[in-house]
Every structure is written in structure tokens, then in C-alpha cells.
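In this view, the complex is presented without one of its protein chains, the others remaining in place.
Labels run A, B and C following the written order; every chain starts at residue 1.
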Amino acid sequence: MSDILTLYKKTLKIRYFEEKIDWLFSRGRLGGTTHLCIGQEAVAVGVDNALSPDDYVVSNHRGHGHLIARGADPARLFAELLGKPEGYCRGRGGTQHLSIAHLNFLGTNGITGGGIPIATGAGLSIKLSGEERISVCFFGDGASNQGTFHESLNMASAWSLPVLYVCENNVYAMSTRFSKVSRLTDVSARASAYGMPSAVVDGMDAVKVSDAARMLAVRIRAGHGPALLEAKTYRYCGHSKSDARAYRSSDEEALWRMRDPVLLLEKQLSGLLSASEIETLRSRAVSEIEDAYQSAMLMREPGVHDAFEGVYADTESYVPQGNL
Amino acid sequence: MSDILTLYKKTLKIRYFEEKIDWLFSRGRLGGTTHLCIGQEAVAVGVDNALSPDDYVVSNHRGHGHLIARGADPARLFAELLGKPEGYCRGRGGTQHLSIAHLNFLGTNGITGGGIPIATGAGLSIKLSGEERISVCFFGDGASNQGTFHESLNMASAWSLPVLYVCENNVYAMSTRFSKVSRLTDVSARASAYGMPSAVVDGMDAVKVSDAARMLAVRIRAGHGPALLEAKTYRYCGHSKSDARAYRSSDEEALWRMRDPVLLLEKQLSGLLSASEIETLRSRAVSEIEDAYQSAMLMREPGVHDAFEGVYADTESYVPQGNL
Amino acid sequence: MPTQNLTYRKAIYSALDKVLSESEKTVFLGEDITEYGGAFGVSADLHTRHPSRVIATPISEGGFMGVAVGMAMTGYRVVVEMMFMDFMTLAFDQIVNHAVNVHYMYGGQLTCPVVIRTPAGGYRGYGPSHSKAMENMLFGVPGLKIMAPSTVQDAYGCLLTAVADNNPVLFVEHKLLYSLEEAVDLAEIQPVPFGKARIVRQGSDVTVVSHSYGAHLAQQAVMELEDEGIDAELIDLRSLKPLDIETIVESVTKTGSLVCVEEGNVTGGIGSEITAIVAERCLEYLDGRIIRVGRGDTPIPASLASEGLILPDKDTIKAAIRKALRRL
Partner (left out) sequence: MPTQNLTYRKAIYSALDKVLSESEKTVFLGEDITEYGGAFGVSADLHTRHPSRVIATPISEGGFMGVAVGMAMTGYRVVVEMMFMDFMTLAFDQIVNHAVNVHYMYGGQLTCPVVIRTPAGGYRGYGPSHSKAMENMLFGVPGLKIMAPSTVQDAYGCLLTAVADNNPVLFVEHKLLYSLEEAVDLAEIQPVPFGKARIVRQGSDVTVVSHSYGAHLAQQAVMELEDEGIDAELIDLRSLKPLDIETIVESVTKTGSLVCVEEGNVTGGIGSEITAIVAERCLEYLDGRIIRVGRGDTPIPASLASEGLILPDKDTIKAAIRKALRRL
């Protein structure tokens, strides 16, 4: 039960973080683009619940939930998204290239499918080192059409690597319904091509995701090789900051919203927490996010050094060529 | 039965062509490299037997058999391999980049897996044009580990394209046993990930290959979308001109040789042809190849024009930069 | 059609509509180019106007580039949209080892008329995987042609030429150009030939060569330098490959100094090639200096502020021009 409470708190944190980002974009206060995971929070928190701090996590473009579930500090996330030097990556990575080394978070990824072999490589590292941890890879239904998906899952199964592949099947890749670009509707069906076990789970239900992820993670930790978890989920917002969602109906959206991960968790907590306790948790989460944002706003803007320094690691003598 | 005879004659032609190439290489009379298909002839002739002249064929690095089965003139093949302007591609493509436009042969391919999307594109052309033909793609077990395999088979099945994918599973990719780089041993098992029908056939038996290919081709021509045919076969020689075959045993080789495609066809023809008729066919094939080689030897060597001309199509004004 | 205000985006749309209308053997492939209308809104309603020939692909850049090559080898003229130029790297094998070789390596038997349209460039805070101007990486590849128009009129005229060509063409658009507007009469626009640059401004002091969005930055710089009495000649390449060497050489012969401006990084850039050609051909006419301007040699940070420091702007170009003229 304390587990559900944890899931709930994290879910709220993600939800409000994303809503704040949405608001900032709508006000033109953020540059670049963003991919919100509102509606998909249960996958992030559920999977995270099955992990230990040592495990590696590789994410994709829609990664704020994965980051926050992993324990990222919202203030430093805001700083990163605002392009500030105190962001996790000095403001250089931004939303789509955001790693947090001390959390073993090996990056969100701007290239669809780009993180899948990287997570696989982390799995090979673990295997060679004989460590206990596992590597977890989040990606979408769309990414499962990339060659990297095939090459990676094949290597992982051939080499029996400790990797949990988590496909967040949110029905669409941008505007493209998965069923339009794949004859089968389940991404998990592809696991069979590699002799890899897989499971499909209700991706709106954090508890179910957590259970399914744990079941597969246990198997992986026991040395039985990789597995694929497909979470059926839905993103409420558009794909990125500019998306009129012309490719889907509001009926479909409404149907998914009825199974909202936040509401579902609140239902699961209903015997344990009163409505006012829930309300307190919610408003506490809102102000935590708001505080984080405010503290990020106070952080300094980048200077010339922040832009040019450190193209190469440990190579004092290197001077970048170019404008400066 | 005349069918079997055709299969047999083509098989001999391929066998002797390849043996000649082998001999030429061993004498240092050919540049570059080569990948002989000795042992795999039944796949080439069997599949070809299920095709009409209109069908497109895309091949891989081990493509001499596919070319000859399709009706390529051995003299012009030799010319191509000898780097002569009267070769099919002016000597520019050589063994691994050899197309014959008038036979709808869209090229052998030096990039493992490189031809798979090309054949898929030919399939999309056919579908858009509403033509009757199909597109056939030869590739190896090794190529099925490339991302292009996954991306192509997925597109072909999602779009229901008229493509027959033919995997010549000859156990090895260079020195790499398929079972070392894949958890499952059948490439055909991968078709299920795309909801694509598949079949496994004895790739040493030209008649069986022909029957299986025809069965799938009929289905494809009827508009039911792509299919995958896996032919279990074996290359007798090393991977390319320099290969000591340390990765496999001579016992294994001997076992496969017992099921030699030439011998198998001769057995199947035994009621129809006498031993001396067989002998005549064999020696006729040998001399046909020898004549082809001799006539290729008489063809002219390339000049400067053959090297520099025609980098761009239809663009008179272009002058290549560089040494000249 | 009368003269109308048209965006760069709409000019490309119009050229695509025209080529798709003119031949049943022209197709258009890419991600999210149907209902979504394309990531940058270029394809808009093309899929309803040409239903079977505007095809939304799965996210398989390497694969659908190969599909384009296969279609081009079997009688189609194919336009491919790569959603961001950076994603083209996934298709480099099909471009570099296949598409560009088709005509030559098959001895002239086959052609490969594929146009790869792609939005390049930064200044938008998209970060390292979504912001690069990478035309320099493919600049040396024989068998490829490259266009990178900077105006609405040229966008239309260049795309017509690119699609009509029987060779693979890289067609570089720029994210910041899509909303650029000009008054044009499409019916009057002629195809822009390959290898013909446009002289934006005639001048006698210094030659400035650029392309794509860089040409706009260069133009601002050149205009502002008029006040300092600098009379610059500005050349907008439009066609990068083949390159209009004559126009460049002629200009430098006249002005005696050269500034190359591009958004891609300086090292290994288009400017290096232009400089090299000029150094080989008109060394004796150079009395001023040669300066290359481009992206600093770092990845492109997501931070808009940092990105602004790394990418060239009007002021870096102005400084380079002064330096070329030794007016520092």
C-alpha cells in the first residue's frame, strides 16, 4: 500500500511537471520543442518501481516521466529545459538529450530508436562485469519500426543480456497509428522473432505495470536474458508543442481519459486516504513543482564558456574552431 | 519433367561458371573478390523457375547463380568480372554490383542487407502501377540481422506489397554461425513478427524450391501480400576468395555435399536420361562456359572514358573533377 | 496565376503539387506527410489531392530511403521527406553506397531520380540531434547533386529542377525559411538550373558566398556594411553541387577577397571547398584575405542562448568581412 502511495506521489509530480511545461510553452517561455507524457505516467512510475537504483535507464524523446520517476530534481530539469548551466547537462541537452549520470539515467534521446542499442550496450557492460543490475529501455510503438529495434533485440537475445525493453504503445507515432504501419497490432508479438519472452500490460494502471515489470525484471536478474514489456497507453496531448491532433477523434481521447492513471491510483487509494488527504497531496505536488520552477528561474544564464567548453573530454589542449 | 531438365541445365551452368571463377581467382587472373554459390544453385534455379520474365529480382553479394538462372549471358558476366567495358555494367559494378536492366535484374549488392529495401521499393512500384509482376529478393541468414530486413519486411506487410523474400540460409554469415547470433535457428520464424506467411524448404533440392517458391508466388500474385521463403542450404567453398573455413568441420561439409544439388537433380532425372546423356550435358555446359570465358577475354580493356564518363545521368554538361 | 504573397513552405508545396499532378509516375514518401501534413506543414493536403502517391512511412529512414531507390530504379520519380536533416544519417548507406552509384556503377543501365527534401538548421533550441546543417557531409559524394535555395522563388524553381533531374538530389530547406514570404507569380517562375548561382548584390570590394538561411544573414550583414562604405558582392549559391565555380572565381578575381558563410561547421565545410578552389584558381588576384564563417566546432546545444553563440549571425559575418578587407 505504501507502494501505491509512492506511485501516486510520483505520478502527481510528473503530471504537474508536464502541465507546467505545457503552460510555459503556450506562453512562449521555452525554446525548442517538447513531448509531454501526460496520460502515460503509469508506465514511468510502474516500471521504476521494479528497479533498483543501480539499474540503468535509457529513455526516448518523451522522457520527463522517466526522469522524474527515477528521482530527478524538477528544479534542475526546469533549468535544463530553460537552457541554463545549472541544468543537468548545462542546458546543452535540453529535453531530448538529458542524462543524469548519478542516477544511472543514460539519456533521453532525440533520435527515434536511437536509445535501443545504447541500452543494449549497457546490458552487455553489466553482463561482462558480472553485475547484478539490469538495463531498462523505454521506447514507443513508432520506434519499434526502426532497424535498431531489430538489431538490438536480436543481439540481446543472442547474447542473453539483462535488458528490459519497455515499449510504451500509445497507439500513435506522431500522427501515425501503429496499425497503419504494422500488420500486427501488438509490438510484443515481435519479441517472438527473437525467442524473447514478452508481456502486455495495461499502461494506465501503475500497479499493474509495476507488477508486470517486476515479474520480468526478476527473470532478467536471474540470468534468463532479456524481455519485452508492452504497455498499452495513451498520450493526452499532441505529439509535440504543435499538433492539432487531426488524426484522432475526441471520442477516442475521452475514452482513454476515463482510465486516467491519476484517477485510477486515487481509486486504488480510496480506502486508505480521504478526499482531503488526496487534495493535500495534490496541492503539495503543485507547489513543489512551482517552487522548482521558481528556483530554476533564478539560476544564471549561460555564458560563452557554457557554449564552447568541453567538446572533448579530458583534452585540455583542444580549442574549438569557429566563431569565437 | 522438361522442367527438371531446365533446372538441371541451369544448375550445371552455374556450377561450371563458379568453378571457372574459382580457378581464375586461384590463378590471380581476377581482381577484387568473389563469393561463389557452389552448393546453393538449387535455390537460384528453383526460385527462378517460379518467376516470369517481368518479375524483378534483387540479389546480394553471392549473386552469380541468381544472374545465370535469370538468363544472363556468361560471356558478359565474365567481361564484367574482368572489368571490361562490354560487361553488363561496363566493368564498373563487378561481381557485387551487377544489374541487368533488360532482365529486370536490379543488382547484386555489396552491402549485406542493402538490397532488401530496394526490392521492397520495386514491390511498391508494382503495386502503385497495378502491374501483375512480383519482386523477388535474395539474401542470406546474415542479412536477416540487419535493420533493413526488419524495416523492409514491416513495410511490405503493412502495405501488402508483392514481394517474395528468399532467405538462403547457408548456416553461416562469413564465419558466423546463424545460431551464434540469433536465438532461433529459423529465419522464417521472423516472418511471424510481421504477420507474414513463410515456408522453409530444402534448399539443396531445386524441385522442392521451385514448388515452394511457386506456391508463395501464386499467393503474392493474387494480391495477398508478401511472403518469406527460407531455403536451407550450404556453400561448399569459403565465404570469399580468402577463407580457410576454420569455423566448420569437414564432416559437416561432407554431410552437405552428400545432398549436392547437381547429384540430386541427376537422381531425379535418372529415369529420363541415360548416364551418357548426362555426361553430354555436363561437357556441353563446361564448354559453353569455356567459350564464354574465351570470348570475354577477347573483349577490349577499358579506356579513360570508361572510367570517368556517366557519373550523372543525362547531364551533358557535367565534367568530373579530379585527377584527369 | 497572378502575383501572390507566398511562403517558402507553400512554394515547396506548390512545386510538389505540380510535379505530382504532371505525372502519375511521381511519388512522395515520408513520415507523417498525410493527415499531419508534414512536421513543418509542407505537405499539407497533398495526400488528399494525390491519394495513392503521397505515402506516409513508418519511422524507418534507412528502409524507406532504400524503398525510394528501388522505386526509382523501376520507373518512378521519388521525392522523400526526411523530417529533420539529422535523421538522414540513418539513411546514409542507401544514399552513399546505393542511390548515388546507380547510374555509374550499373554502366548507365539504370537511373535513380530521387529527391531528398529535408529541413536543416538551428536557431530554434532543438538541440544536438535536431539542428544540424549537414550538407557538408554529403558535399563530396560523387553522383549526388545538392540544392539549397534561400528565396521563395528559388525554392519553387529549384525543386522543379531537382524533381526533373535523373539523379539523386539532396534538397536542403531551412526551418527558419518556411515562413518567409515573397510576392511571386508561380506561372512565371522558371526552373533554376543546377550550377547557377544568383548574384544578390553586385559589389567590388569583397565577395561573400553563402546559401540557404545563411544567405539572409549575409545579406543583412552586407547591407549594414554599406554604411561603412564597404561594397560587397553577395553570391547565393542555390546549387551547391554542381557548384557555380565560374561566378565565384569571376567575382573574387574582381574583388580580391572572399568570405564564405554557411551554417554548418567551419571545419570541413562548403566554405573550405570554395576557399580551396579560389586558392587554386585565383591566388594572384587575392589582395584581401579569405575568411570562412560557420558554426563553431561544437555540437549544437539545446540552450537557445548558447546556440546563438555557436551559430553564425549577422555580426560574425560583418566582422569576417571587415577582417577579409583588413579593416579591423
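General remarks:
Assume a contact is a pair of C-beta atoms (placed from the backbone, for glycine too) under 8 Å apart; a residue touches a chain by one contact, two chains touch by 3 or more.
As the structure is a prediction and not an experimental result, all values here were calculated from the model.
Put simply, the missing chain touches A, B, C once the whole complex is considered. Note that of C:Val278, C:Ala305 or C:Leu325, the residue touching the chain absent from this view is C:Val278.
Contact with the undisplayed chain is limited, among C:Glu35, C:Asp93 or C:Asp154, to C:Asp93. Touching the missing chain, out of C:Arg124, C:Lys254, C:Arg289 or C:Arg327, is residue C:Arg289. Shown as candidates are C:Asn101, C:Ser150, C:Asn167 or C:Thr316; the residue that touches the absent chain is C:Asn101. Remark: the residues of chain B touching the chain excluded from display are 30-33, 80, 82-84, 90-97, 109-114, 142-143, 145-147, 173-176, 180-182, 243, 246-247, 301-302, 304, 306-308, 311, 320-324. By the touch rule set out above, chain C reaches the unshown chain at residues 62, 86-87, 89-90, 92-93, 95-97, 100-101, 104-105, 127-129, 134, 136-143, 241, 264-265, 267-269, 271-273, 275-276, 278-280, 283, 286, 289-292, 297-299, 301-302. Listed here are the chain A residues that touch the chain not shown: 56, 58, 87-93, 97, 99-101, 106-107, 110-111, 114, 116-126, 128-129, 135, 147-148, 150-152, 154-155, 158, 310-315, 317-318, 320.
Following the convention adopted for this analysis, only the chains that are shown with their structure count from here on.
In this assembly, the C-alpha centroid of chain A lies 45 Å from the C-alpha centroid of chain B. Computed centre separation for the pair chain B/chain C is 39 angstrom, with centres defined by C-alpha atoms.
Each of the following residues of chain A touches two or more other chains: 145-147, 180-182. Counting partner chains per residue, chain C has residues 57-58, 60, 62-63 touching two or more of them.
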